[in-house]
Every structure is written in C-alpha cells, then in structure tokens.
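Only one protein chain is missing; all other protein chains are in place.
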Amino acid sequence: MSLKRTSFLALFCILAIALLGGCAPGKGTEYKIGFVSSATGNYASLGLPEAKTAEMIQKQLDAMGGITGPDGVKHPVKIIIYDDANEADRAVSSVSRLITEDEVIAVVSSTGSGPSVAQIPVCEENKTPCISMASAKAITTDAKTNTEYQWMFKTPQTNGHAGEWQAAYLKAMGLTNICILYTNDGYGKDCFANYKAAAEAAGLSVVYEASYAATDTEFSAQMAGVQASGCQAVEIGSTPPVASLATVAVRNALPETPITLGHGVCNQSFITTAGEAAEGAVFPCGKVTVLDQLADTDPQKAVLAKYIADYTAHTSGEAISTFGGHAWDALEMVVDALGSLKNGMSLEDQRIAVRDYLENDIVNWPGISGTFTMSPADHNGLTKDSLLFVKVEAGQWVAFPETDW
Amino acid sequence: MKKLRIGPNLAGVIILAVVLALFGAIDIIRPFGLRFSDLSGRVVTIDTMIRIGILTIVVVGLNLLMGYAGQVSLGQAGFYALGAYASGILATLASRHGMLVGVADTWWWPWLAILIGMILTGLFAFLVGKPILRLKGNYLAMATLGLGFIISILSGQLSTLTGGYDGLTGIPRLRIGEFALWPAQRYYFLVWGAAIAVIVVALNIVHSRIGRALRAIHTNETAANTSGVDTEHYKVLALVISAMLASLAGSLYAHFQSAVSPSPFGFKASVELVTMAAVGGLSSIWGAPLGVAVMFILSNLLQSQIEAVFHIRGGEYELIIYGLVLVLIMIFMPQGAISSLGAWRRNARREKEGAA
Partner (left out) sequence: MHRKPQRQPVRLIIAALVVFGLAALSLLLGSQKGLQPQHYIQLTIDGVRAGSIYALMALGFVVVYSVTGIINFAQGEFVMLGAMICLTVNDLDLPLPPALKLIAAILAGVLLTTLIGAGMERLTIHPARRSPPVTLIIITIGVTITLRAAALLVWGADPHVLPAFTTLALEDKIFRFGGVIIQAQSLWIWGALIAILILLYFFLERTLLGKALRACAVNRRAAQLVGINPDRMALLSFALAAALGAIGGIVLGPVTRPIYDMGVMLGLRGFVSAIIGGLLSVPGVVVGGLLLGVVENIAAGVTDPAYKSVVSFIILIAILLFRPQGIIGGGEKPAEEA
C-alpha cells in the first residue's frame, strides 16, 4: 500500500469519526428495530399484512422525525424488514443478522410458531428482546421449567384463550362429547393441545381427534371418524383455506352439528372461501375485526379505529386482519420502550432497558390484540377477554356475547 | 500423472484454509472496527459462512454420490435430518428426559452423540441402500424422495421424541473441556475445519480405488460389473458415505441453531441440496463449496439489494429473480460452475500460449 493511500485512509477515518461525533449533541443516535415476517411462503397471508404494518409504522415515525426520549433528544428510527418465508433457518439467520450485524435494539419476529421457537437461543444468548407474532406457548414459556424465557415476548392472543371460549360455549349449550380437527402443522397442533386441555378442564370429553394437511382437499377420512364417534360438536383448529374446506366438509357430512373455530379464521378470507357453510359457525376473534360492534367504552376502541384507518390508507384499501395487529402491538410496544431511553446508552444497556420496560411497564396497555399487562410470569399479557366471541350471520361477523348463548 | 492431479487440489485446500482462517480472524480481531461482513458490503455474514460450511459437508457427500457414483438422491435432507435429530435428542437426554444424568450432561457427550448419529445414519443408509440402489436413474431419485418425505413427516409426528413441529430447543453448544466453541466466530472455525477435512477425505476417496470404481459405474455400470467391479457394493458405499456426511452436517447444524424443527429438512431442502451440487458442478469435489456459496450469496444478495436498487420490498421479486438466475446458470453452465471455470482457464491458457 502506498503512503498516499494510507494517509487518505487515515484522513477518511478521522473525518468519519468527526462526523459521528458532530452528530451527537443535536440529534440522538438512530434506533434500529429488527422485523422478520413470512411475507412469502405458506404463511404469506399472515406475514404480508404484518410487513405492511411495519412499513406503515416506519412512515409514521419518519413523519414524526423519530422518537423523543425523556431527555428531549430526538432519535430517528429505522425498522429493518426481512422475510423468512416461514422457514426456521431463514428466520434464525435473519434474527442473528439483525442482532449481531445490524445491531438492532429489539427484534419483532416472526409470523409462524416454528421460526419463532427456533430463534429463542439467538435472542436469549445475545440478550436481545424478541417479540413474536405467533401464538404457540413454547415461544415464551420454557416447557422444562414452566417459566418465561427472559428475552422472549409475544403479542397474539393464545390458542389457550380461544380454547377456553369454545369450551365455555359448548358447555353452555349442554353438550358433552366433542371432536377436534386441526391442521397438521405447528399452529394446528398447538390449537389441538390447547383446545383439548380447555375442553377437559370444562368437563367436556374429546371423543375423536384427527388432523389433515394444510393442502388437503378430501376430508372423508376425518368425517368418517367424526360420524363414527358420534360427537355433538366439532372444534376446528386451522387457518384458511383449509379451515374453510374443513368447515364445508363438516357442514356437508353433518348439517346440524355446531362448529366452533379458533381465532385463526378471523379474516375475510374465511367467510369468502367457506361461503354458506360458515353460516352459524362461532369462534372468538380479536376486536379489530368487529370494531363497529364494540362498546364506546372499550379501552381499545380508539386505538383500533386509528389502526384501521391508517392501515386502510397505507395499503389503499386492503382488508384488515388480526395479523397486522400483532405486528402493530409488538412494534408500538418497542417504540414506547425506546421512548423511555435516555440518550447515550450503550447498545447492551438499551436492550436491557427495553426488555425491562416490556416486562414491567406494559400495564393496561391498549393495543390491537387486547389490553396487555405483562409481568415476569407472563410475557404475553393477554387474557381470554382480549377475544370477542362472534358468530357468522349473513356473511358477517356478529358479536355473540355470553348473554345470547 | 498422480502427482499432477494432487497438486492443484492440495494448493486449493491450502488456499481455502488460509483464506477462511483470515476471514474468521477478521471477525475476531476486528481491525479498525472492520467486521467480516463489511468485506462483502454486508451481504455475507459469519452466520452465512457457517451455513455455507455446514451445507458444503452435505453437498460434498451428494457430489460423491451423484457426480462420481452417478446416483441421484432427492432425499438427502432426510439423512441431514437424522443427524440433526440424533444430536438434538441425545444431547438433551439429561435436560429433557432426565436420562443418563452424569453422562449425558458432560462436555464429551455431544461429541459422542455426533458419532452415534453418523453411525446410525450410515447403518440406515446401508439397510435401505441395498434394495434401493438396484434402481437406476430417475427411479432411485424417486425412492430417495419418498424416503426423505417419510423422515420429514415422522420428525413432525413423533413429538415425544422430536418435539413435534415446534421442535427441540435447548441443544447445548459444543465444548472441549471448559472451552466453549461459541460464540459464532469460534464455531465458524469448527465448521470450516470439519468442512475442509471432509473435502480432503473426499478428494482422497476420489483418487483411490473406490473413486475409480465409482467412476467406472457412472460411465457404464454393466461394463464395470463385467470387468470385476462389485458395483452394488460400491454404490451402497457411496450412499453410506454421503449419508454419514449429511448426518455430520446435521449434527453441526443442531448445535449451531441450538434448536431443531422439521421445516429445514423437507423436500424443498433436498431439492436445494441437489441444486447446489449441480450449480457447483458434479465433475469435481470443488463444485460442492462453490455451488453452496453461489446459491447462498445469490439469495443474500437478492435479499439485501432488491430493495436498495428497485425500491420495492417483497420476497416475491426475490424469488422470481432467484428462479430466473438459477435457470440462466443451468442454461449457460450446464455442467456447473466448476466446469465452466475450468474451461475458461484452459481457454485463457491456450490464448496465452497462442499469443506467445
């Protein structure tokens, strides 16, 4: 290397340092948030609205010029968005890139349960708060010790909550024997485990359970089992399109049997693809899908109305789903946590502070998926009441409160 | 003749080892705060390099099987899964099931588990290889495809053993005594150490009796058979070796991710492995690391550059271009990148000689 080039390099370094130093007093350092969703792959219908919500929040933050800390310093924010195609490998790779290379303060990831569970070691070892948009219990709770992981959080309502609603409803109808059908994947299995536990806790007996692949179109095997078992109601743990096909199959085989589903079907797609078979189906849903039926006193109402308006404007009129809401909750929690940071903290301290904020200061926090109250023993912070029981009537979700059962 | 052939290979191994060691050293020392990923404009990170190393081990095996023995496997991810699950299950015996406490939580147990996994996978490949390798061409590909599928479905279904679709978590990091091979910068050296060792072993196999027998089978099985080569024996041997390598890689993967779930081992993974092998080129072991690296870098490049260049964000565009580039590579380098490189070098030399 020639002398000239060395000196040029040195000059460049000095300039860079001076520039960085020069930035410090007026404006705070940039806050980076990592975001991974399954914008492609078999969970794309969930991951796309999540990614679009992240873009929308980035726009809003840009418009505000960033986040202002308690010391009055304004920090620009950058949300770095990756896609994992619902593959555990890509999720882990992206999260580790975000944490170690992009040096983000917190990560919101990912859409599916599988990738979300796979990323646990990366988040825990690197002491970085990670908020998942998937619902499985294993994401936040260590099955071995039955305690919460230190750095893992999640925002969706759990399948346990959905199971409780269904069990309560079926019990109120005076039924005793139920069947459970579910998709043979991480989501479906989690639904099944939770529905079964909730049903048995409520004194119902599960007389038949069977799964199907997400791509199946024939359900005669499951229907034969349902008919042979003589159960009085069918609980379905799936997302569309297979949830719609399973509903149609049950409706065709057993026209009178009540059908309950989980909150994975709370998007317009379920009603358009299940058609008349969906009529009379009942399931719990996040409030975002039934805004106009909420009481004005509901603490979430204002937040929901704003999100729906913003999202509709941002996507030029795409339908609202609960999934984008999971992303909104996760990102806005992080934004709130970042707003509590003083300028000049090290990355490590920032991560610890954000984690502590999420665990202790998210109290009665009205979001899209519910009113959150996190604690060291609960890194989800939602209860059964975050969901609203609905019934499909004339192609619409209609609130179906306990008093009407 | 033999010396001439070993020459460039030996040089290649040394150059590869030195360059990789340098890369690793950069990320540990961080001269001027420079990181390894800065070398590539943040496209290739240490994480990517480790994944390339792990898959190189699988693809070297696949290369031996496809390129030398001429047997296509569309179920290689199944063997990869067996290794990953063997390590995942055995290494968490003590913590998950409370079994073999005092043995299964020592530092050497995971290493033993890797070995056990390789032996079991090799045995499995041997048992299924005997009948399956009677099939030829596309039919063998189909049988291995079915096998891979069954393994991947079972890994999701047998949840008490495999943790179902959520998979196994809490797989410990590898250690030697008290020295942990972690963080990733350290693990990088382990993975690439293993990968280079595998390349060396494979190069030796290729230039040994076994390699010659395999090539004879590839060229003309009947002729090989009549001239006294026990074709069945060698084909099964190639399958067993490739399965054991896949298992080794699977174990390294399990300890790298610290978690194992069924999704990375499906049909798609098997297809990707074959793609990597073919893109790199089946005519030389060196095609394996090349193919894996090309596919990883392509995918990372697309992920990071599409937004920057076209101002659109979306995995769809990434995949569209990825597919097109794959097609173009195969049209213009039908024998894989390594052959094209070789041809290009020969041409360059010829021109040089012509000029002189």
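Just so it is clear, A and B label the chains in written order, and each chain counts residues from 1 on its own.
Assume a residue touches a chain if its C-beta (ideal position, glycine included) is under 8 Å from a C-beta of that chain, and two chains touch if they have at least 3 such contacts.
Just so it is clear, the structure is predicted and the values come from calculations on it, not from any experiment.
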Selected residue (touches chain absent from view) among A:S269, A:S340 or A:T373: A:S269
Contacting the left-out chain in the complete assembly, out of B:I176, B:A223, B:V327 or B:A343: B:V327
Full-complex contact with the absent chain, from A:S96, A:N184, A:Q232 or A:T371: A:N184
Omitted-chain contact residue, chosen from A:N252, A:N360, A:S375 or A:Q396: A:N252
Missing-chain contacts mapped onto chain A: 40-42, 44-45, 47-48, 184, 210-213, 215-225, 227-229, 240-241, 244-245, 252-253, 267, 269, 272-273, 275-277
Positions on chain B contacted by the hidden chain, ascending: 66, 70, 72, 131-132, 134-139, 141-143, 145-147, 149-150, 153-154, 157, 221, 267, 271, 274-275, 278-279, 282, 314-320, 322-327, 330-331, 334-335
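Note that in this section only the chains that are shown with their structure count from here on.
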Averaged-CA centre spacing for the pair chain B and chain A, given as whole angstrom: 34
Chain B residues touching chain A - in the complex, by the definition given at the top: 32, 35, 37, 42, 45-48, 51, 95-96, 156, 159, 164-167, 169-170, 183-184, 257-259, 261-264, 303, 313-316, 318-319
Residues of chain A touching chain B in the complex: 13, 39-41, 51, 55, 81-83, 85-89, 92-93, 96-97, 100-101, 113-115, 117-118, 120-121, 125, 136, 138, 142, 144, 184-186, 189-190
